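For this view, one protein chain was removed and the others were kept in their places.
So, chain A:
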């Protein structure tokens, strides 16, 4: 066999066959790549622009009036499908609501109490220490109620998405009137350019004047989206305001300590740096 390959004719034949296969395969791959639907812009989703959030700066805190309005939007709109597992009623106290307001919210609800003497389950009105209720008992119930789509828990959603606040705001306000021509959506889904892939199970939920703000702010779609995004950012980063305050304190303390350190160093080194070494050669 080895002898057969080594003849010049066979060598040419093999080289030719390898070249044809390689070129043919490259051509087919190239043809496929022209119409392939991979790594498209739609797959990654539209990048949200950077909005001027009032809490963006290094020393800026949350707009707490906005958090309060955002909680109202969450409670009236989002809470129908989305849970907020990691926030308890007590967390609202001193942030967006007073203790009595938060108590009034939770006392409207029923939570599981300890069973009575016969072991029968009991219910009790909510306390400040209770967590916000979930709209569904479990994941299966949530999927069953939403055509198989699971509404994500919103506690950490701002941290959990690229683009954070900008993404949430853009997603909520970004539903176009109709999808761009030629887009085929699976049944039961909606088009949103910011959602990677474009087809999202959640429909547009925010419409002008959907809620009535108690402080009289005009409830436009973008206003509600901004407020609820601020609220969700607070829910994801409740330590935000304190963190920035501590950051400022740390900056002040460390920079003054730095200046003191420089002064001390110069003070200690001054005599050493200023001393003069003189060499008097011994006289013969």
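The criterion applied here is as follows: a residue touches a chain if its C-beta (ideal position, glycine included) is under 8 Å from a C-beta of that chain, and two chains touch if they have at least 3 such contacts; residues count from 1.
Keep this in mind: contacts and distances are computed from a predicted model.
This figure omits one chain of the complex; the name its UniProt record holds, of "RING-type domain-containing protein", "Large ribosomal subunit protein bL19m", "Cytochrome b-c1 complex subunit 6, mitochondrial" or "Proteasome subunit beta", is "Cytochrome b-c1 complex subunit 6, mitochondrial". In the complete assembly, the contact with the undisplayed chain comes from A:173, out of A:72, A:96 or A:173.
Of A:11, A:26 or A:56, it is A:56 that touches the chain left out of the display. Touch with the chain omitted from the figure is made, among A:39, A:120 or A:181, by A:181. The missing chain, though absent from the display, is touched by one residue of A:10, A:41, A:145 or A:160; that residue is A:41. One chain of the complex is left out; on chain A, the residues touching it are 35, 40-42, 46-54, 56-60, 65-66, 170, 173-174, 176, 180-184, 193, 198, 208-209, 217-223, 226.
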